[in-house]
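With one protein chain held back, the other chains of the complex are shown just where they sit.
Chain naming follows the written order as A, B and C, and within any one chain the residues start at number 1.
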Amino acid sequence: MNIVLYSILVLGVLALIFGALLGYAKIKFKVESDPLVDQIDEILPQTQCGQCGYPGCRPYAEAIANGDDINKCPPGGDATIKKLSDLVGVEAKPLAGTEEGEQTEPVKKVAYIREDECIGCTKCIQACPVDAILGAARHMHTVIEDECTGCDLCVEPCPVDCIDMLPVKTRPDNWRWQLQSIPVQQID
Amino acid sequence: MNFKIASSPHTHVRRKTPAVMLFVAIACLPGIAVQTWYFGIGTLVQICLAILAAVAAEAACLKMRQRSVLPRLKDNSALLTGLLLGISVPPLAQWWVVVIGAIFAIVIAKQIYGGLGQNLFNPAMVGYVVLLVSFPLSMTLWVPPLSLVEYPVTVQDTLMLIFTGYSETGFSLAQLRVDLDGYTMATPLDTVKTALTNQQTYQEILNQKVFSEGTGIAWFEVNLAYLLGGLFLLQQKIINWRIPVAFLLTLTLFSFILHSASPDGSASTILHLFSGATMFAAFFILTDPVSASTTAKGRLIYGALVAVLVFLIRNFGGYPEGIAFAVLLANMAVPLIDYYSQPKTYGK
Amino acid sequence: MSPIKEISWQGIWKNNPALVQMLGLCPLLAVTNTLINGLGLGLATLFVLLGSNISVSIVRNWIPNEIRIPVFVMIIASLVTCVQLIMNAYTYQLYQTLGIFIPLIVTNCAIIGRAEAFASKNNPLLSAWDALMMGTGFLMVLAVLGAIREILGNGTLFSGADLLFGEGATHLTMNLFNVEESFLVAILPPGAFIVMGLLIALKNHYDKRIENLVVGQQKSQKIERARVTLESQS
Partner (left out) sequence: MDSLIKTIKSGYLWRFPGGVHPPQKKSLSQTGQIKRPELASKYYVSLKQHIGQQAEACVQVGDKVKKGQMLSRADTAMQLPVHAPTSGIVTDIREHILAHPSGLGEQTIIIEADGSDEWCQREGLDNYQQLPPAQILDKIKSLGVAGLGGAGFPTHIKNSRPEAIELLIINGAECEPYITADDALMREHAADIVAGINILNHLLEAKLVVIAIEDNKPEAIKAMELASADEKDIIVRVVPTKYPTGGEKQLIQVLTGKEVPSGGIPADIGIVMQNVATAYSTYRAVIHGEPLIERVVTLTGESISQAGNYWVRIGTPVAHILTQAGYNQPAEGRLIMGGPMMGFSIHSPLTPVSKITNCLLAPAMNELPDPADEQACIRCGYCADACPASLLPQQLYWHSKAREYEKAQHFDLFDCIECGACAYVCPSEIPLVQYYRVAKANIRQQAAENEKAEKAKERFNQRQLRLEEEKQARIEKQRLAAEKRKQTMQEDASAKDKIAQALARAQAQKASRSTDQAKEQAPAQSTIASDSKNNSPKSAAQAAIARAKAKKAAAQKADNEAMQSAADTDQSDIEKTAKEKAQAAIARAKAKKAAAQKADNEAMQSAADTKQSDTGKTAKEKAQAAIARAKAKKAAAQKVDNGEHANVVEPIEQSDPKTPEPTVDKPASGETNQMSQQDDKSQRIKAAIAKAKAKRKQLGGD
């Protein structure tokens, strides 16, 4: 009987001590905020295009932190998914809406307004998430190329379809040494 | 006019990887010749077996991994692995020993890591260590040099021994190991180890028959031959001088210090340098580019590290020869060594 | 898939505690030099897992979140002590062979992992099933590993069956082949790592095959695009 008594006693005392320790730890080492969202937001391409189903990159970052899929960002492509999977510790999946093995290297694009067709309706200006379109009502608009994220949100609202999404042109300056991909130009 | 597009530089040195491997193999030849001279045709049989097994294993693995087989076999790396392993195995060990070793070396130590260039450990040494650990008996059955053998071992005997375990006349290998005077022979290092644990002094040990003038019979010459091959490699700039030099110097230094401190309780420097696999290891094993360090400083550290480990194992460890273990241990340290021995970049 | 089926699939294959979660590797690698040793430890672990999952599941609603781990450990430790005493009583020789690895079951992450991940969130019945399946998965790996190493190293199978199943099981021991020298590496710890690695590779290989067969059947749904500036227009 003594054994049982001692056992209970010892365990009880231990429980008290460790209980106190745990209580202290809970108060002392409380985690305040979640830095994960910031890290995820860093990885996202900040096009603010909404193709993930969230209004902007930050909301999507929050959603990922709360357990949403990481494969909903078409502008980021596979590279972003891979980085996200490394950060969040989730298995990388193919981009939503595509098949396994399908290449999803995003093509960087810039919006371009065919200025002679623009009627100055300002709709695209209102649609642009980063205020990259200049113009006033009834005056021709134009896209600030450097600020455009290529989200194509301005294309649909345009009533006269005068906005094109053009791939960013490769110039000698931003050429990436892809020797294989160069077409042999035949001039004259 | 259409032009081909290519990346600079447009000119290349004409020495390719297969050639480098072949050079190393060729440099082994003097050592193999001397070894065959002293220990019989068994050495050559083992080498052939090892090479065959290694190349076959490599081909099978490549096939399974769905890689192109022939171009990769042509890089001669499997051949070299087999060769190095074949040299290390006792000449009269049974055939399956070396075959298992070669398969293990190629499959587990090389292909599973991703093939040539990806392996962390020296494949030949992995194979050797697996054999040594698994079949300690077979792997320590070095016959005495032919000149000392009581019963002459013919070519047929050798083949019979390797493939059946018994010689034509029905002797087992253990029986053949008995020399003219009826003593069981072992390698010099083995003898030293056993005798020292039996409280004999080093001078007494030297009187045993395996020794002549401070070095083991046959082993001195074998080492010399490998040294020769190594110098050829150095001259051809196939290997870098840093690893062998660091290795040999450190081994010399440590063994000299210990031998000076206790001349009776430890082997001499000469014995350390010219018996066992010292020279073979210094020029052919340690310099395996894939698993060795690649920075200038790192190579010195790597060579010295192996030497220290060899010295420790030989003198204080359980095995008479410790090169294989030392190499594997140092292999593990290579990424670390390389990381911390980066050269100073220009302008930094 | 019904939850019962799902749990079985998860425990035995998909989320196998040894091959996939890589939990409890210490005893796994240390004792599996023969099939019987593996079976013995596997059964012990299975029993503890079953007990702990049921107990945790029963009391799950009363455990404050902050101290759940200590509570789980306490439950598991008690069960391990029971198992240890039982083995000591009935399979003394096996108890001797397994040695420290029986008490070490307490620290087997597979068990506390199940308590944390499953039992603390599900009802006792499901938890018991989960424990059974996870335990079986673990046991199977132990047994296979032990069998392979035993065959490679000694050329035998079921050697020492009497330790686990009593005297009557002695004839179970099979001598598959005789070699002059055993393949020692298989018995030694490195062999455990190598064989384990190969087992995992094999499993992944089959998974990939299965995946290739199934692939193309499901395609992820299209996402409704959000209009960042929709509300600001109205």
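Things to note:
Everything below uses one rule, namely that a residue touches a chain if its C-beta (ideal position, glycine included) is under 8 Å from a C-beta of that chain, and two chains touch if they have at least 3 such contacts.
Since this is a predicted model, take the numbers as computed values, not measurements.
The missing chain, though absent from the display, is touched by one residue of A:95, A:132 or A:154; that residue is A:132. The chain not displayed touches chain A at residues 41, 44-48, 56-58, 116-117, 119-123, 129-132, 137-138, 146-147, 149, 159-162, 170-172, 174-179, 182, 184-188. Mapped onto chain B, the interface with the missing chain covers residues 1, 3-13, 15-17, 19-20, 71, 75, 77, 115-118, 240, 289-290, 292, 294-296, 299, 338, 342-348.
The rule we apply is simple: only the chains that are shown with their structure count from here on.
A separation of 55 Å divides the Cα centre of chain A from that of chain B.
For chain C, the set of residues that touch two or more other chains is empty.
Chain C meets chain A in the complex at residues 66-67, 70, 74, 215-216, 219-229, 232-233. Within the complex, the chain C residues that touch chain B are 180-186, 188, 190, 194, 197, 201.
Within the complex, the chain A residues that touch chain C are 11, 18-19, 22-23, 26, 48-56, 71-72, 93-94, 96-100, 126-129, 153.
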